[in-house]
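Report on the following structure.
Excluded from the complex is one protein chain; the other protein chains are retained at their positions.
We call the chains A, B and C, going by the order they appear; numbering starts again at 1 in every chain.
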Amino acid sequence: MATINKKTVSPAPTSIAETENKTAAQSSTSTADAAMVYATTLLVGTFLGILFTKSEVVRWQRINDMFLFQDSHLYLIIGSAVTVAMLGMFLIRKCKASDIYGKPIRYSPKPFHKGVILGGTAFGAGWAIAGACPGTIYAQLGSGVGLASFTCVGALAGMYLYALTKPHLPH
Amino acid sequence: MATINKKTVSPAPTSIAETENKTAAQSSTSTADAAMVYATTLLVGTFLGILFTKSEVVRWQRINDMFLFQDSHLYLIIGSAVTVAMLGMFLIRKCKASDIYGKPIRYSPKPFHKGVILGGTAFGAGWAIAGACPGTIYAQLGSGVGLASFTCVGALAGMYLYALTKPHLPH
Amino acid sequence: MTDFLLQPWPWWFSGPLIGLTVPLLYLLAGKGFGVSTSLQQLGALCSPGSKLAYLKNYDRRQGAWTLVLALGIAIGGFTGSHWLSAEPIEFLPARFFSVWGAIKLFIGGILIGFGARYAGGCTSGHAITGLANLNPPSLIATIFFFVGGLGVTWGLGHFLF
Partner (left out) sequence: MTDFLLQPWPWWFSGPLIGLTVPLLYLLAGKGFGVSTSLQQLGALCSPGSKLAYLKNYDRRQGAWTLVLALGIAIGGFTGSHWLSAEPIEFLPARFFSVWGAIKLFIGGILIGFGARYAGGCTSGHAITGLANLNPPSLIATIFFFVGGLGVTWGLGHFLF
């Protein structure tokens, strides 16, 4: 009975039925799209992990050398990465490119608040001490560096610390 | 995007005045745009000329080695170039990117006719004899290879020959 | 080819490719590049009953992709160090293989996790994606990343390292 009902309802020109059909069709595409998003994200992540490792930004010594001004390697990497990313974003904006699912690409600007300064300084200190940033922690773990689990657990503890203290911190 | 623009503009009451304004604005922009097109084309050409030269596809010996199957260099270059170009065109299509002037990007497919086979074979023969294709002739000339002017004058003569014989050739 | 690829990659080769991930992630997945959100995602996932607003109000489904990105980076790390390197990579200096070393990494980790979430992003979200999008707060964040890093290295370096 239910199927017969549906069949007789769907071709009807009533706008409600059409909207329902459309929503159903959309949700079924977005399920396939979601799987695709995860697949491409995994691919881009792998690409990035290889680059993190082979460019040596995963090495503690490289970070230390950067802060000691003994090595321009990391400055040049960050500089050229930002330049290329900027050109890419310029083209995306200028050429009104959507993502491959047809959705508009929009950068959501990160807002300014006191945490950008205070948290930024704390992050920089951690970057120098552990010689890692969140991205390279994952690359170190994947490479089988057991000690990196201390950095990782620390980072999670830091995140919990922020979750806990957020209401009392200046923003 | 263009269609959306048109749609948002069209409900306006004074359609004629607006259209006139738009045309005037468009023609003034397109003069600036034309200069910009030449500037970016020159830039892309320079980029390409450096690549032609540094990848050694400008060398007669490399072309000869390719046809003798003694060197995979050129096959790998053409193969990787086509792959990257294909990925780029896929993204442009999928992401509905326009060019930086907002005009849609559309590949105009080259048609099939008998010249694709007959002319293609003639071109291949010339490629093997002179060890150059039109792009690398310009790179050779720019590099100051005097002998390349024979190839260049030959290519122009060949073009005139085609212009002359075109009505009598099978197409 | 393998001679070059199995050695550490120079900046002019890896830097531009790292930068390319920003437009690629937008085009292929519709996502803004940033890694430290994955920490919040992990926190929200591991403590589903948490009363902390930071974790309770976080949309776990929407942020699931951050863990996929993290997994990808880990796979890439494995690939890069095991299959694409002629010699083993010295990730951490030998002196870190000690209790004091582990404590330092843990403390550094706390500062990384706390600071990145407090600042709203890390090197990837602020210094690369933010700067590439000409976002002024990201420039401030990047400057203070270096204030913190340079301060610790030059101020406490003799004690810590």
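In the analysis below, contacts are C-beta pairs under 8 Å (C-beta built on N, C-alpha and C of every residue); 3 or more make two chains touch, one makes a residue touch a chain.
Note that the structure is predicted; figures quoted are calculated from it, not measured.
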**In subunit C, positions touching the absent partner** = 1, 4, 10-12
**Complete:** Note that subunit B touches the chain not displayed via residues 37-38, 40-56, 58-61, 63-64, 67-68, 72-73, 76-86, 88-89, 91-92, 97, 99-101, 103, 105, 107-113, 115-135, 137-145, 147-148, 150-164, 166-167, 169
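Rule of thumb we're sticking to: only the chains that are shown with their structure count from here on.
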**Fill in**
Between the Cα centroids of subunit A and subunit B the separation in whole angstrom comes to 36
**Fill in**
Per the C-alpha centroid definition, the whole-Å distance linking subunit B and subunit C comes out as 41
**Request:** Report the inter-chain centroid distance for subunit A and subunit C in whole angstrom, where each centroid is the mean of the CA atoms.
**Result:** 10
**Message:** Quick check on subunit C: which residues sit in contact with 2+ other chains?
**Reply:** 27
**Prompt:** Of all the residues in subunit B, which ones touch at least 2 other chains?
**Reply:** 91, 95
